[in-house]
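Now for chain A:
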Amino acid sequence: MVREILRNLSKDFSVEFRTRFALNVSIAFAVTATVSVSLTAGGVPFPSLVQSILLWMIIFFSAMNGLSHIFVREEDQATALFLRITMSADSIFISKFIYNQSFMMIVLAVVTPLFLFFLQVKVILISYFVLTILSGGLSIAAGATILAAMVAKAGGKGSLFSILSFPLLLPVLWVSIFATKNSLDGARPADYNSLVFLLAFSGFISAISFLLFRFVWIED
Partner candidate 1 sequence: MLIRQVIKSFYILMPLAILMAFLWAPSAEILGDFSRIIYFHVPLAWVSVLAFLVSGVLSAAYLFDKKQRYPWLDEKAFNSASIGMAFALLAVITGSLWAKLTWGSFWNWDPRETSIVVILLIYIAYFSLRSALAGNDRRGVIGSSYLILAMMTLPFFVFLAPRIYDSLHPETIINADRTPHLDDRMRMTLLISIFAFTSLYAYILHLMNRALAVAKRLEEEYHAAD
Partner candidate 2 sequence: MRLIRTAFWVLIMVSLLAAALPESRSDVLYTVTAVILIVWIGLAFFLYRLDRKITRLEKNQQKMKQ
């Protein structure tokens, strides 16, 4: 099982990074959104709440542009059938899950510094800020993986993925936005409850999606 997962992972990475289509689209979206917000604001710094809302909206939608590609590609290139024959659903889910998490981390690593750079954001509680971004991204990628499998079955139709993800990931966005605002103000000491909430949410949703994935994936 572990060997299967590793093999699938290395295949996914080499296929995805050969074209880097999804990654390019996500990062290009993030850059465009950040630069256009900064441009229209004309260098005036926003209040911290607005800044954290903008940051999470940009992260959410740039993630939505890329996270579904891992499953949509399998259906597009008609490789899903072979995958279904050769590997168990569980190991496919785990490898895609790990791939999506690393994808999300790359997007975060590009988007967050860019945002801090262009919008003149001053972070006061730096470690808390970084932890919030990381655990928020973890939850988004955790929830989005099984939705990506569903959307791929529906033909990967454009904005369907973000429509499906939004109600599920709303608690994540809420908690992350308020925690980020807190880390930007530094008005209150870092409360780690929200981080615990985000981690608990991602654990919970990964478990549920692991259980549901075989229904979505296996055709009988």
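Quick note on selection: all candidates are chains of the complex that A comes from, given by their letters.
Structural remarks
As a convention for this text, a residue touches a chain if its C-beta (ideal position, glycine included) is under 8 Å from a C-beta of that chain, and two chains touch if they have at least 3 such contacts; residues count from 1.
Because the structure is predicted, anything quoted here is derived from the model rather than measured.
This complex pairs chain A in touch with one listed candidate out of 1 or 2: 1.
Contacts from chain A toward candidate 1 in the complex involve residues 146-147, 150, 153-155, 157, 160, 163-164, 166-168, 170-171, 174-175, 178, 197, 201, 204-205, 208-209, 212, 215-216, 219.
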